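Quick one: the structure is below, and I'll ask about it shortly.
Shown here: the complex without one of its protein chains, the others still in place.
Coming up: chain A.
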Amino acid sequence: MDSTVTTGTEENVWGGGNQPLGVSYGKLMMWFFIVSDALTFSGFLAAYGFSRFKFADTWPIADEVFTHVPFFHGNYPMYYVAFMTFILIMSSVTMVLAVDAGHKLQRNKVTWYMFFTIIGGIIFVGSQAWEWKTFIKGDFGALETKGGRILQFVDANSGERLALKDFSETIPSERVNHERNKGIWYYGETALPSYSLNEVVQGVKANDNVLIRTEVINDEGHKTLLTREETIEKLNDAVLVVEGANLIRNEYGSRLFADFFFFITGFHGFHVVTGILINLIIFFNVLLGTYEKRGHYEMVEKVGLYWHFVDLVWVFVFTFFYLV
């Protein structure tokens, strides 16, 4: 009859006030939030994978897109993103150190580590902003065909990419930027590209060394180059000059590429910004001694979880956007 005997332990189990998972309410809720946010990001990355698999043999090659490092000219694929990754991991480390110091109730150390974490976050967001600026501005320029394909230009002798300004002719024309103050008030256009379609086309025809590079990736993993005859032939399909990137078209290739770039790194950047804000609030609370009075630094641990999560997401974004 042992099973019917009510023991003291059982009363404790059902009496409430238990923490069967050994985690406080706030921390568990932070984990729940992180899990749901992880699913959101997975949804975005899976959608990116979907579009990429759909256009598997025409997708832009990340190494050729993200080649810039601030204050340096030249072609440095990935170094800057790797630096950004390192900064974010580093700020994660200072965050764990802050949590660790919090457990030991060392207020001074928590303050300093939180401070460094915030600085790391700011450097990261700044780098991201710079990366966006470079991406939006573009550097070579391209033509778009009727079918929405992007045509880029390469020097036949050196194999280097050519910018539109390297070969385009200057042909005087009547065409000016249509602004709203000229004509109907609601009808205007955004800035014109630096060269008109005609100027680029004539430039290609006049310079024998200019070849067109299509979006198609060959077996060697490079974009396909057209011959000189095919280049001249292909020019007939071109309808637009594209410089840089926006949400509609971009000079790098598939339109979805820029859309996903803006959307996913933007959403991640937004997380970093909110992370910095929350970190700042906690930082000031640490300064004011709120957690000193409370007797524990669990809030630091909770924002720490969020901050590490942002880092975790970046690790995946880094892989799927820049490496794979």
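Quick notes on this structure:
Simple rule for what comes next: a contact is a pair of C-beta atoms (placed from the backbone, for glycine too) under 8 Å apart; a residue touches a chain by one contact, two chains touch by 3 or more; residues count from 1.
Heads up, the rule we're going with is that contacts and distances are computed from a predicted model.
Of the names listed as "Cytochrome C oxidase subunit IV", "ABC transporter permease", "Acetolactate synthase" or "Histidine kinase/HSP90-like ATPase domain-containing protein", the one that matches the UniProt record for the absent chain is "Cytochrome C oxidase subunit IV".
Contact with the omitted chain, checked across A:100, A:139, A:230 or A:292, is made by A:100. The omitted chain makes contact with just one of the residues A:54, A:137, A:180 or A:294: A:54. Here one chain is not drawn; of A:124, A:140, A:257 or A:309, the residue touching it is A:309.
By the touch criterion stated above, the residues of chain A touching the omitted chain are 20-23, 28, 31, 34-35, 38-39, 42-43, 46-47, 49-57, 63, 77-79, 82, 85-86, 89-90, 92-93, 95-97, 99-100, 103-104, 145-147, 149, 214, 216, 221, 237, 304-305, 308-309, 311-312, 315-316, 318-319, 322-324.
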